[in-house]
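Down below is the structure, laid out as structure tokens.
Removed from the display is one protein chain of the complex; every other protein chain stays in position.
Take a look at subunit A:
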Amino acid sequence: YIHIINKADMAASKGLKILVGCKRVIDYAVKVRVKPDRSGVVTEGVKHSMNPFDEIAVEEAVRMKEKKLAGEAVAISVGPPQSQETLRTALAMGIDRAIHVEIPLAQLEKLQPIHVSKLLAKVCESEKPDLVILGKQAIDDDCNQTGQMLAALLDWPQATFASKIEPSQDSKQLRVTREVDGGLETIDVSVPAVVTSDLRLNEPRYATLPNIMKAKKKPLAKMSPDQLGVDLQPRQEVISVEDPPVRKAGAKVESVEDLVGKLREKGLVK
């Protein structure tokens, strides 16, 4: 069930309006194979699902709705026609409506975070969310860029690698706990803001069967990059994609003396 948005949807009368990004990626359990021509990985006929960090983002948005911190949650996906399935999953988890920015197949492989963040920024101009939650990175490209780029384009504050989101002390801002190399960092950000989800933010729920059935009736709008006025010209060229080198066998040693001796032999220790 698809319709085109021709007027701004009514924002909920109370609570934050949240926009959640969902990317359709190769399922985490699949053994990824490189194409024989080394131009990329095999995607045809391979199981795809929602990026796990995006599932966490969707779950957080739904929980904020349940806690009445948020009023409306909208899911958005930039991708091929099949991204609709990803959006239906988000709807089944409790998101109110979805937006699909459809990318033609020819441009799909060359799509990069810079393009996606520009598309999202354009959608933010019309949707005017208070909070954008994205997965911290996608498990196919591991870029970890879209959230940061989006915040820069919108000139909004960003809180990346979030492991907790709650209202600040004075309830006027969001207090976000971030996972950083040294431990946990807690910051207050004013809204509107961009937050990216990290692993420990929450554990996503199963969509129940009744909600999966109901999701079919929730609105899903389609948009094109042209409509949004974003140029998808690639900035990078993939030269080749290869398997990581096969791990060489190690050798077992009997004692610490043996180990030091072997390290000396290889000139790794003086």
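Basically, a contact is a pair of C-beta atoms (placed from the backbone, for glycine too) under 8 Å apart; a residue touches a chain by one contact, two chains touch by 3 or more; residues count from 1.
Criterion: contacts and distances are computed from a predicted model.
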item: Absent chain [UniProt protein name; select from "T-complex protein 1 subunit epsilon", "Carboxypeptidase A4", "Ran-binding protein M homolog" or "Medium-chain specific acyl-CoA dehydrogenase, mitochondrial"]; value: "Medium-chain specific acyl-CoA dehydrogenase, mitochondrial"
item: Residue among A:Val58, A:Ala73, A:Ala92 or A:Ile165 that touches the chain left out of view; value: A:Ala92
item: Sole contact to the chain not displayed, among A:Lys128, A:Lys172, A:Lys216 or A:Arg264; value: A:Lys216
item: Of A:Cys22, A:Leu174 or A:Ala207, the one touching the omitted chain in the full complex; value: A:Ala207
item: Residues of subunit A in contact with the chain not shown; value: 45, 85, 88, 92, 206-213, 216
